[in-house]
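Only one protein chain is missing; all other protein chains are in place.
Now for chain A:
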Amino acid sequence: MASGRDVRDMLGLPAGADVPKAAVQKRPKPAGGSRKIQGVAREVAALYGERPPPVAVYEEKKAYRAKRQSTGPAKKWVQQPFTNPARPDGLILKHWRRKPTAAPAVQESEDAAMQDSENLDAYLESCTDYVKYDIKVDMPTFTDEEYDAQLRSDDWSREETDYLFEVVQDYSYRWAVIWDRYEFEPSKNRQITQDNANADQEQALSTLPFAPSKKRSVEDLKARFYEISAKLMKLRIPEVQMDADQYSTYEMLTKFDPVMERNRKMLATALINRNMDEVKEEEFLLTELQRINMAANRLDAEREELRSRLDAPPPNQQVSAGLQAFTSSQALQALFQQLFQQDRSKKRASGGGTGPGRLSLSANDMVHTPGSAQQQLSAANRRQSMAQQPTAQTPVKHLSPHQEYRFNVSTHDRLTSGVTFGSDKLLKMRQAKSNVQTQKIGTMLASLGVAEVISIPTSKVGDVFENLITKVSKLLDVRKVREKEEGECRVLLAMKERRENGGSASVEPRPKQEIPDSQGTPDVDADGENDDEEDAEGDPENDEDEDDAEGEENEDRGGFNGEEDADEDLDVDAEGEDESSKQQSRATSIGGAGHKRSASVFSQGSQQSSKRLRK
């Protein structure tokens, strides 16, 4: 390496002491010109003359980078020896740290430096920043007695069980790694005993302290470990005392089924190992399915649009039956005539009385127009004709009671004109003649749990509600009577008392008898009403539900199939992972705070990645 002297030699500088002097000479005097443009060569600056420069000159001062703040002399760094308390052996490593500023001002002399380094040597930092990464996994533990009493297995020797626990701890429940590293071999000296023991071969395996090593699958290992964990858990906390969390862990542990797991994995493997053709076929089927679905959607949408454009009336059996009649030109002709007539009659009526509402008209008209015989009928006897017309003219489709029920079809002898809302009807029923009575009905209904506003006031609900209301008002009436009677009783009793006090002994038994009577009947009634009420609420809803459920079930089935197809390639594995990881984490948390394990020492990967990113 070239020393300073060599360099000086090469540059032809005088050796030694002259150098600092030259440095002193070089110190620049303050610049003569008052306006010195920065960032521009001197020669260029001279060309500017007096005027400001024609273009903005980038000034170095405005650099975006934060300027180094020179706060005094350079900070000193030292290699600070430290220990990590997580290490049992007290290994001392050194890292760079700012020299503590609290140290006394150090003179720049050899002595001081020496002293300083001695001080630092003496100081040993205990670096606790990373102790949090020293995480031990929670493991179930058992004693020899417990093992002998509860945990024996025909398939597992004690030695191998211990080995299993050791490996699980070493690899923190990472079952894939545990299986990868699981290499159990019975220890040597025991091998000899085995040879001796071969004589009495028929001994049960579990009583032997060893078992021939065999190839175990992950499921075998898990099954054994979970079984022991579950048994120990039950031993420590009786089932009834477990809280929800513990119990679900316990359940998870007991429900582990190695055979099912194995089958699941076989399926997953088969899924991964599909060849190109199979994958292509699946892809093809999936696109086909998607295409069909899309087409179906489009078709539906188109139909919907068509329907809305036609503005079809609500599906009313009578009406649709009537509409069928208008398919021929003859029938249309009849319709026209009928409308014409109707118009005229309307004009006539407009003078005085209240004409029928438009809506009711159209419905009625349509129903009865087709018949040629009725053409001459005047508006006056229209109603009558309506009653007989369906049977005579249009082929009314008769529905079975069930269908009628299902489609909510009802037949009426008489229809009131106009449109009414079911909810209005219900509301009206709540109102009695007097305000007090109304209030009473309200509280009664409230106590029965009937909502203020009934959401789907179908006619059936309306009927039932009507029933209920009549019963309620009956009940209220009965109550009123009872109250009156009771009052009378009280008066009579008081009179009797007075009389007894007064010496008279004649007692009238009648009121006493009446009291139970009057109390009895309303009670029975009330009970009955309760029942009725329940029915009223329950029935229609239940029935509707039934219908809905049917539909949904079908849809569901269809949807499920589709999904299954679509996700088949990934879902199985994903689920598998989830399951096993759940089991793993549950198993961990037996002792309590198992979650912490996730921040274990081996999670360095992620930290590294973040560090890399910063780099």
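FYI, a contact is a pair of C-beta atoms (placed from the backbone, for glycine too) under 8 Å apart; a residue touches a chain by one contact, two chains touch by 3 or more; residues count from 1.
Rule of thumb we're sticking to: contacts and distances are computed from a predicted model.
When the listed names "Actin-like protein-like protein 6A", "Probable electron transfer flavoprotein subunit beta", "Succinate dehydrogenase cytochrome B subunit" or "Mediator of RNA polymerase II transcription subunit 20" are checked against UniProt, the chain not shown comes out as "Actin-like protein-like protein 6A".
Of A:M10, A:A41, A:V259 or A:M276, it is A:M276 that touches the chain left out of the display.
Note that of A:R152, A:R174 or A:K496, the residue touching the chain absent from this view is A:R174. Summarising the interface, chain A meets the missing chain with residues 1, 3-5, 19, 64-66, 68, 79, 84, 86-87, 89-96, 98, 127, 129-130, 133-134, 170-171, 174-177, 179-181, 218, 265-266, 268-269, 271-276, 278-280, 569-570, 573, 576-577, 580, 601-615.
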